[in-house]
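Note that one protein chain of the assembly has been removed; the remaining protein chains are unaltered in position.
Labels run A, B, C and D following the written order; every chain starts at residue 1.
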Amino acid sequence: MLPFADSPIKRNGKSLILAYDHGLEHGPADFKGMPETADPERTFELGTHDAVTAVAVQKGIAEAYYPSYEDDVNLLVKLNGTSNLWMGEPNQPVNCTVDYAVDIGAVGVGFTIYGGSNHEVEMFEEFREAQQSCRDYDIPMVMWSYPRGQGLKNDTAPDTIAYATRLALEIGADMVKVKYPGSPDAMSHAVNMAGKMPVVMSGGSKISDEEFLQTVSASLDAGAKGLAVGRNIWQRDNPIEMLDMLEQLIFEDASVEAALAHGGD
Amino acid sequence: MLPFADSPIKRNGKSLILAYDHGLEHGPADFKGMPETADPERTFELGTHDAVTAVAVQKGIAEAYYPSYEDDVNLLVKLNGTSNLWMGEPNQPVNCTVDYAVDIGAVGVGFTIYGGSNHEVEMFEEFREAQQSCRDYDIPMVMWSYPRGQGLKNDTAPDTIAYATRLALEIGADMVKVKYPGSPDAMSHAVNMAGKMPVVMSGGSKISDEEFLQTVSASLDAGAKGLAVGRNIWQRDNPIEMLDMLEQLIFEDASVEAALAHGGD
Amino acid sequence: MLPFADSPIKRNGKSLILAYDHGLEHGPADFKGMPETADPERTFELGTHDAVTAVAVQKGIAEAYYPSYEDDVNLLVKLNGTSNLWMGEPNQPVNCTVDYAVDIGAVGVGFTIYGGSNHEVEMFEEFREAQQSCRDYDIPMVMWSYPRGQGLKNDTAPDTIAYATRLALEIGADMVKVKYPGSPDAMSHAVNMAGKMPVVMSGGSKISDEEFLQTVSASLDAGAKGLAVGRNIWQRDNPIEMLDMLEQLIFEDASVEAALAHGGD
Amino acid sequence: MLPFADSPIKRNGKSLILAYDHGLEHGPADFKGMPETADPERTFELGTHDAVTAVAVQKGIAEAYYPSYEDDVNLLVKLNGTSNLWMGEPNQPVNCTVDYAVDIGAVGVGFTIYGGSNHEVEMFEEFREAQQSCRDYDIPMVMWSYPRGQGLKNDTAPDTIAYATRLALEIGADMVKVKYPGSPDAMSHAVNMAGKMPVVMSGGSKISDEEFLQTVSASLDAGAKGLAVGRNIWQRDNPIEMLDMLEQLIFEDASVEAALAHGGD
Partner (left out) sequence: MLPFADSPIKRNGKSLILAYDHGLEHGPADFKGMPETADPERTFELGTHDAVTAVAVQKGIAEAYYPSYEDDVNLLVKLNGTSNLWMGEPNQPVNCTVDYAVDIGAVGVGFTIYGGSNHEVEMFEEFREAQQSCRDYDIPMVMWSYPRGQGLKNDTAPDTIAYATRLALEIGADMVKVKYPGSPDAMSHAVNMAGKMPVVMSGGSKISDEEFLQTVSASLDAGAKGLAVGRNIWQRDNPIEMLDMLEQLIFEDASVEAALAHGGD
């Protein structure tokens, strides 16, 4: 982990990363009932919202859609990713090199690690190569740290999420994205394990506005430095409202109540 | 996916790719009863038809036969491919590099991905290498997106084909070839998932003229940008007639009836 | 496949390749009862016969014995090869690079492919690397195309041999060596599948003079462009007589009867 | 093994390496009950103690925390490491190259080898690459030699530890870290097997002051050249006291009694 004081994917030390790699990871199922959400332009448009510090997509989406948004959106290319169609121990292919991500405009990259998978050894080594390549370009490496595999019973247990943030610090991520471990104390523990490295909460599947904001707020109070969120933004009927509320919460230190009120504007 | 406005494998935004890698993929069985079809020259001759925007073959066929057709046919080299003699989870070796394909005249390349295979990780990484190499030459990468493997029950289910086109967009294909998912709605869904990236219908095994043209027409109506077809051309007694009809359908916006009438000329 | 009009491994479009890699592939068993056959010099001496267009050996044999014969024998280095001591799906290590083969005098190289083996993917990729390297040196790649493995019941069935020659054409061999598929018609079918690419018959285990010549003759009549033969030469008491007869058959268009008579000189 | 007379990781031929890679290897469990121990700064502060010849951490910890200590602490980057979350034969990914370790200030590197694991072949080859790279920078390679795997019943048996030190000498480590094999004689045997190469005792899990010092003293008497210790330092309430005592023992040739008395200052 290097301190990226000036990285565009942070604003005042906080991040709101809008993630949109679900078409690869989950397939069209995530767009069901809202076909407009399948259009990457809609997400890039949301990415122009002031609250958003970066949009995270796979290489192919970036190549096709980012050129129209390069003045208004910070691009974070997710380097690895896979479909959910196959079986076996969790793993992800590397779909993009850091060199190529930078070529197409990335100011940061993302990399999933399934700690605890029987492919952990392979994934760590791929991570190493990408991480050291990031150093050449002076761009941050954000780790999606998702312990998973044969040896893991509960992938959001407090100890698991705390191990997840620590793994990221130890192997050299510059920021780590983890699932909410169920309580403010558990998140605080996970943040403590990450040392100087910023932790962002992973948005997860869509829940109600208030429930979501409460979770985000709890994470921030526990020391998280923001959010990497997908479905809780772009699956909403009014995603801009949610971005307005998150902006209050994350960047303006507003309470959940105040943020909710703001969203109702 | 990059927009290839000027790629020779498209004409007015549409493509008719004549595929002829069956000798490798299926073996001599596909030439049974019509021994003349085993001769690649016959297919390259068909490739000189105005309707054909590219001929897709393996490297060895291109080396041996393309030199006589380089003025009249656009070459698309299929980079990977395998025999059907072995068992196990679907996979394909890479038989040609992009560098070499360009050396022998390719203006585009093809790459099969078996999403859902337990070899998906390996295939995606080989795809990455080829795709990024295509960028150096500014030639398009056409993905044969054929979900297949232990985890897949039905490889032409609408959700599967929609996932197939999305995979291609996400990992950076410039055009995707998928099987017809059984209905215009399902094809429309698949096209929608592909965003800006053109989708072409895969021809499949030989069916009657009318049935085939109806399927092509339905795909075009659903937003497909053409066809990648093999046996439905070169297994016919009069393949030129079928190419005439497809030209009407794809490039002249003719109805199936009008195209059939044209074919009867 | 590239046309090698001027390659020294052909004479008037025909080839007689004397193969001598049995020490690796079968071990000393092939020399049993005739210990003098274990001496590579004996085979290189036979290679100086006018009928022989190339001698095919492994790298180690070439390094040790070819220097004395470089003026009189065309060297074809077999790039891969293995012992018969182990079990499992058929595969062969690559024992020599094309660069090194050329360094030690090769004017062509050989490469075994076990189509249908569960190692087909790996073997095809190793073939690609070697084949593309051949292009840099403008030397031909001869493929030993031997379908074999879990999925194959009969490795000399007509359909199998026809697939074997087609595989070679598709992936870019310049000449293919296949076993005799049992009948002239089957050989003709295999030759047809190979298109422009020359097919040579594989000699196999030793049989009687007449039976062997009949098979060779049938193959030539079916369109084969010669022979790659080992044991049917060097396991004979009078291998020169057999070479004389083959010279008549292959290069002088003699009948089996005429060739046999010639051998009796 | 090369003699590193002047390496900063030794003082007067002895080493006290403070190891702190437990956050990766064991996870937050090792920090339980003492949350302050999760902060790498605390360990780097301890690393400024005169007794400590180097601090051993993973790349990520070094990147984030070493810059503040580069004048006061010698950095040893542990090149490989893994979580304890997965199952299967022991193995470790390589998380850092030697090049990068040197870039961030390392004056030595560490590498775990699980001799006896079914991944021994792979680990030895990764070790080779790192070791030969160390030669380019003239920095020592310290091997964590921990026999482990299906074939091993007892990983601290005298014969196992003696084999562990010998492995390190044979494959080219410059120093070896092994567990205490249970008796002074066994440690002496292990030291004898290591030849010229210095052996350091591995600290292991926390035990009482006296018991720990007795073990260290026995190792030194048996010829060990110091200690690589983690939990027995940083899990203590007064780690500085323990470092004071170890300094007496290792560098001042004090008896355990004298060292204990010193610690009580």
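In this section, a residue touches a chain if its C-beta (ideal position, glycine included) is under 8 Å from a C-beta of that chain, and two chains touch if they have at least 3 such contacts.
This structure is a prediction, so every number in the text was calculated from the model and none was measured.
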{"item": "Selected residue (touches chain absent from view) among C:S7, C:Q58, C:T165 or C:Q235", "value": "C:Q58"}
{"item": "Residue among D:G60, D:G81, D:G116 or D:P239 touching the omitted chain", "value": "D:G116"}
{"item": "Contact footprint on chain C, counting only the chain that is left out", "value": "21, 23-24, 27-29, 31, 35, 38-40, 58-61, 63-65, 81-83, 85-88, 91-97, 100, 103"}
{"item": "Missing-chain contacts mapped onto chain D", "value": "1-3, 115-118, 120-125, 127-128, 132, 135, 147, 149-152, 159, 162-163, 166-173, 189, 192-193, 195-197"}
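Assume only the chains that are shown with their structure count from here on.
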{"item": "Between chain A and its twin chain B, rotation from the CA superposition, multiple of 5 degrees", "value": "70"}
{"item": "Euclidean distance of C-alpha centroids - chain A vs chain C, Å", "value": "58"}
